[in-house]
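This report refers to the structure that appears directly beneath it.
Of the protein chains in this complex, one is absent; all others appear in place.
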Amino acid sequence: MILVFKAGSTREQVTHAEERLREIGLEPHTLLGVERTVIAAVGDERVTTAEELASIPGVEKVLPILAPYKLASRELIPTPTTFTIGGDSEVKPCATRVTFGGTFIPVVAGPCSVEGRSQLLEVAHAVKEAGASALRAGAFKPRTSPYQFQGLAEEGLEYLAEAREATGLPIITEVLTPTDVPLVAKYADCLQIGTRNMQNFLLLRACGQVKNPVLLKRGMSATLEEYLLAAEYVLTGGNKRVMLCERGIRTFENYVRNTFALAAIPALKEKTHLPILADPSHGTGVRSFVPAMTRASVACGADGILIEVHPNPEKALTDGAQTLSIKEFEKLMKECRAIAQAIGRTM
Amino acid sequence: MILVFKAGSTREQVTHAEERLREIGLEPHTLLGVERTVIAAVGDERVTTAEELASIPGVEKVLPILAPYKLASRELIPTPTTFTIGGDSEVKPCATRVTFGGTFIPVVAGPCSVEGRSQLLEVAHAVKEAGASALRAGAFKPRTSPYQFQGLAEEGLEYLAEAREATGLPIITEVLTPTDVPLVAKYADCLQIGTRNMQNFLLLRACGQVKNPVLLKRGMSATLEEYLLAAEYVLTGGNKRVMLCERGIRTFENYVRNTFALAAIPALKEKTHLPILADPSHGTGVRSFVPAMTRASVACGADGILIEVHPNPEKALTDGAQTLSIKEFEKLMKECRAIAQAIGRTM
Amino acid sequence: MILVFKAGSTREQVTHAEERLREIGLEPHTLLGVERTVIAAVGDERVTTAEELASIPGVEKVLPILAPYKLASRELIPTPTTFTIGGDSEVKPCATRVTFGGTFIPVVAGPCSVEGRSQLLEVAHAVKEAGASALRAGAFKPRTSPYQFQGLAEEGLEYLAEAREATGLPIITEVLTPTDVPLVAKYADCLQIGTRNMQNFLLLRACGQVKNPVLLKRGMSATLEEYLLAAEYVLTGGNKRVMLCERGIRTFENYVRNTFALAAIPALKEKTHLPILADPSHGTGVRSFVPAMTRASVACGADGILIEVHPNPEKALTDGAQTLSIKEFEKLMKECRAIAQAIGRTM
Partner (left out) sequence: MILVFKAGSTREQVTHAEERLREIGLEPHTLLGVERTVIAAVGDERVTTAEELASIPGVEKVLPILAPYKLASRELIPTPTTFTIGGDSEVKPCATRVTFGGTFIPVVAGPCSVEGRSQLLEVAHAVKEAGASALRAGAFKPRTSPYQFQGLAEEGLEYLAEAREATGLPIITEVLTPTDVPLVAKYADCLQIGTRNMQNFLLLRACGQVKNPVLLKRGMSATLEEYLLAAEYVLTGGNKRVMLCERGIRTFENYVRNTFALAAIPALKEKTHLPILADPSHGTGVRSFVPAMTRASVACGADGILIEVHPNPEKALTDGAQTLSIKEFEKLMKECRAIAQAIGRTM
């Protein structure tokens, strides 16, 4: 940490700060500048936070030196993490294994919600045929209004399991609360933690306790530091298979549901070894922008794509406005494969 | 809902849309303008969402007419709701009742976290003496990093109950997850749902099932519509004692932890009958701005104030940078009383 | 400046950085921490910028110590600046002098645009009677669309001068471009630089060359540092009579035209000695929120209020939605006087 003192701060204040730093385990190096006194506090600064040190009398601001996360950082693990999803336990016998974090860019496609058995099977077969590597659909739905469709719950999980058996595609589905983790973990090849739960710390901890890989979506107003600290909650539980996903942030823009902050992809790749996916469906919220932004996601280095596909988007119970039809999805897969090839990857 | 068609949309598309609207229970009134066709869909538009209708072929945009919440709205209940906190069950015998939503503006003060028995008792007595009406402190803490202090859990709740007995102040404390609701409800006079949980819909539902009043803080990137829909989750469970709290939003501003969006107070008062509080501690994140913004909160009509106070902010385990000392709090209470009086209220 | 090196940066990189710093006139103090090397560069860091130093190989981030503005800072001038507007040259004989920055809180009221002679005279007399200290109205209007009313230009300035003669109120009006500065300066007691021109640096410089005081409004997405650097452009020209005005920022909020960031008022008061005003009309954009937010502005320490008033807001050519009627303004003045008194000021 760097502590910058206010102009006119006293010798006593500086001495007091030095003592306080030693108390919490940091070694102060004090520099008397012309306009400001500065203390560089050397040591593992994760014992404290900038906010806490900001309360020391005379301190104007505190500048952290180190990132507050460890297990997620490139410094601990300098090379990208690669792991597989699917087929790794007896209850999920049919799934094909899919590797995330490598040269191949898996596409995770499906409807926003599991609406019924036949809808799900139809879309599962269709996305598989078009080249998707995994199936996504929600059985537990976090809905903005209590008057909206809230998902089929366990019935939805059963349809997902059936779709996996029928197609071999591993399934990724959202879990909303710690007590549902064992249930969803029994069915799903990968647990999704949604944007509204990125800082549901008890859910993060619960997902750190299971064996299933975790897809942790970025909170819609999360900084990258907060995001990686959320991943750290899962990682500290012992679950090392965490992947991240840029899905749009909240800004003043009003022609999209979210502003798709794609620079987060190269930025996260510098900071962390975890695979980074992109979700252009939520990232824009507008169907006609999804193809362009999926291509952009591949071009800027996403390690996987999450995308909403429905046999009849107009009648989708949720998120129809951002969902591709099967035909649109097939066309997009072809375009994206060409881009993947152009950057030396496959899809 | 108003459906606006793209320029050049066909008669078939309009007819199809009319049929689709009737299917979901809305009566279409079609207007052929010079540049655009518009359908006004009359009926209870809460049967659908703008996003769903946006998928109808030919539709350029969908404009909702009605707010999607009901129980929280001024239209259902035109006059402000008033309710009391404290003293309403056998387990909480000592608390003094405090009324929220009336002319009197209660102040809910205390440390960010329960750090120990003596710390809590000291601050409880001090804030009571300075004029606070209720005590706030966290036993379960949602922390950005897994390496930070996470709260004393049930031990903290016990200290809170003891502080209530000692001072008569009702206690407000946060609950993080549905399964903790019964435990926290046993100790607390009022359950707080924090900003990170504003869209934890299962927690909202769980809080709708208990008898304790609920303080629901605004999510840090929530629109007012999303906020009132979150309140609607609690209200639809049958719990009518919900109060709201502006606590700062996430913007580009970097001299504050959050941008304190005080216009939300008059805006919410137009839309809802629920009491609206203000939290200038989180609303700014900077101790030296708290007094000015507390005065502003009172002046613009807040029905209550949440404020962080600690005997020694420099050593607070959490949020020290935004916490007032007891002396600062006493001074502020005096200033605020004068402002309350100037606008015909009391504190 | 503090330069933080990447983990694994080499001794050569650090040496190179030390040389580079000396080249530009800063003295490097290098600290070898366990996880990071840090250089504290001592000296007047305004010779460079954090962005420039960030390009030195091996540097991870650069943390500035000092604010980049000087003349606007509290460090140069520790006590608040007070100055008068009005009556200070032969061309403006009738205006009453008004002091900004003192205990008295002047109100600057008037219509958004000068629409005609009689409209302006009517509102000028009315706001004077209600207690306003100065008259504001635009003759040159920056309008979002080329199809909207663009202002009466010099004809409007003449009506403003006539209104000043009739009422004695000094006038504040916007100037849009450097070549108009002499013209507007001939008529106006104070030049307004609008939010869209906060970083029109040539206009800022031109306003630094005249004798008239300047009201510089905050840009709608400006940080406080950018804002104070904009003021610095005027101040470095020799014009010391600059006042600032919080007028709302652009965020995700959609129930207001802008988010009124009132904490900027105590924050600016810590950083600068210049008077800080508040504009609740633009700050919210919604008439029904203006009274509450004006009261809040007074309560949190604004040194003056800018407010839009029109005899018939429904027929105002510009900004009708946020404009008070004369009756509403009179009522608000009374409320604000009571709040001013409660905090030991007058209005």
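Chains: A, B and C, in written order; residue numbering restarts at 1 for each.
Keep in mind that, in the parts below, a contact is a pair of C-beta atoms (placed from the backbone, for glycine too) under 8 Å apart; a residue touches a chain by one contact, two chains touch by 3 or more.
What you see is a predicted model; the values in this text were computed from it and never measured.
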Study note, to complete from the structure: Omitted chain touches shown chains A, B, C
Study note, to complete from the structure: Given A:32, A:47, A:76 or A:263, the residue that touches the chain left out of view is A:263
**Study point:** Option touching the unshown chain, where A:37, A:251 or A:323 are the choices
**Key:** A:251
Point to revise | Touching residues on subunit A - with respect to the absent chain | key: 221, 223-224, 249, 251-256, 259-267, 270, 283-284, 286, 288-289, 292-293, 295-301, 335, 338-339, 341-343
**Study point:** Where the unshown chain meets subunit C, residue by residue
**Key:** 20, 46, 49, 51-52, 54-57, 68-69, 142-148, 176-179, 196-197, 199-203, 205, 220-221, 226, 229, 232-233, 236, 250, 285, 287, 313-314, 316, 319-323
Study note, to complete from the structure: Touching the unshown chain, subunit B contributes residues 2, 4, 7, 29, 31, 33-36, 38, 40, 42-44, 63, 65-66, 75, 250-252, 254
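Just so it is clear, only the chains that are shown with their structure count from here on.
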Point to revise | Each chain counted as touching subunit A and subunit B at once | key: C
Exercise for review: Would you mind pulling out the distance in Å between where the CA atoms of subunit A average out and where those of subunit B do?
Suggested key: 27
Exercise for review: Take the average of all CA coordinates in subunit B, do the same for subunit C, and state the distance between these two points in whole angstrom.
Suggested key: 32
Check your understanding: How big is the gap, in whole Å, between where the Cα atoms of subunit A centre and where those of subunit C centre?
Key -> 40
Study note, to complete from the structure: Touching at least 2 other chains, the residues of subunit C are 251-252, 254
